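Missing here: one protein chain of the complex. Every other protein chain is in place.
Up next is chain A:
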């Protein structure tokens, strides 16, 4: 069990911000930190990893004190045994794939690295340098490397955001697989609602350094009043007036969708908002097959 109660003043782009955390994560859970950029999600991961020191507070992991501002305890990152997948992957450029993994594994090696290479389908890339790999391959190496040291906790900082849909889906599969196989406690930073719903047991939503909501993905991202009906959530890409109505362009599950709404409905909306479109008077068209294209 991980418990973080911490405060830290951050100097963000738009002035300073107080990061105020109170997070509890049960062992074996896969938890997502969700929120706008600049909400403090990455800083939260860095605080847990020991890369960023809180001003005040306490971090307790499995009954061990990792940080306590009152007792002046601050366990070094080296002693926390955390697997961390950085946003830029942070692969060591001068080492090959297998050297990266072996370096992370240190003395704990054995068959572990070989098993990871196999699991992530990296066997035939193992002697290549990171710069010769594609984004998706680098991401797999980063994930494998984070697991090579056999951590109890895995932290992922928006690792999938730069990848296209197909590779993303595959990596989500890998991620669930390793999370279960290694009985990890995983904390993921993500913007993607679909990804969150698919992967996580619990979600913390952050805004300007504060936790504003937490719950299961279903509780957070679907409106209980309309749950029995058909609803999808999406992000607004553009808003354009069309005669008496307004056309919204939305990003829904990796597709661009156009819908019409009334001017009144569009009043409080702006580009970048997440909205739910729902209908209870519905006669949907049905097509067979997962990849049907209109």
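Things to note:
Everything below uses one rule, namely that a contact is a pair of C-beta atoms (placed from the backbone, for glycine too) under 8 Å apart; a residue touches a chain by one contact, two chains touch by 3 or more; residues count from 1.
Quick note on the criterion: contacts and distances are computed from a predicted model.
According to its UniProt record, the chain left out of view corresponds to "Molybdenum transport system permease" among "Thiamine biosynthesis protein ThiS", "Molybdenum transport system permease", "Ion-translocating oxidoreductase complex subunit G" or "Deferrochelatase". Screening A:149, A:190, A:214 or A:233 for touch with the missing chain picks out A:149. Contact with the undisplayed chain is limited, among A:5, A:90 or A:232, to A:90.
Against the chain not shown here, chain A presents residues 49, 51, 76-84, 86-88, 90, 92-94, 103-104, 106, 149.
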